[in-house]
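Excluded from the complex is one protein chain; the other protein chains are retained at their positions.
For chain A:
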Amino acid sequence: MTRVWKFGANVDTDQIVPGRYAPYLRPKEDLGRAAFIEARPEFAENAQPGDVIVADRNFGCGSSREYAPLALKKRGVAAIVAPSFARIFYRNSINLGIPLFVSDEIAEVAADGDEVALDLPAGRISLGEQTYDLPELPRFTQDIIDAGGIVNFVRANGRFPG
């Protein structure tokens, strides 16, 4: 089963991956294992591919370090839902093909450890017994996600989306 990992507001990039775990400093380490290694060690130990992060406001604030969302991607995080995201983290995640959903409602109702089923093509997320519609992504963003990231999009199309 896949589950919800619930986080509070203002989760910063140092919590997602501490600077001392930068690939630049530890090139031989598995970046996915460094995700939340100090801020939430049980995530680092137990997160499974397909799990979903649901957080309060301003998820990903702080640094431009793209290895923060990359660590979550390598860990298999299927989507991140929050009422708002920090700007650089939002761009980095979309560029990497991680679906981010801005939603007050889902962030309010989701509880830590909820069983979760994500149906991206249908735009739905099930939390325990309840199913919710995911907010529709802007076309530009959807095109990048569909391509599996902006690098793939640009490679395939020879131009930026839009």
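Simple rule for what comes next: a residue touches a chain if its C-beta (ideal position, glycine included) is under 8 Å from a C-beta of that chain, and two chains touch if they have at least 3 such contacts; residues count from 1.
Here is the rule we use: contacts and distances are computed from a predicted model.
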item	value
Undepicted complex member, UniProt protein name, chosen from "Copper resistance protein CopC", "Phosphoribosylformylglycinamidine synthase subunit PurS", "3-isopropylmalate dehydratase large subunit" or "Amino acid ABC transporter membrane protein 1 (PAAT family)"	"3-isopropylmalate dehydratase large subunit"
Given A:L100, A:L134 or A:I150, the one touching the chain that is not displayed	A:I150
Chain A, residues in touch with the chain not shown (by the definition above)	10, 12-15, 18-20, 22-28, 38-39, 57-58, 61-67, 69, 84, 86-88, 91-92, 95-96, 140, 149-151, 154-155, 160-162
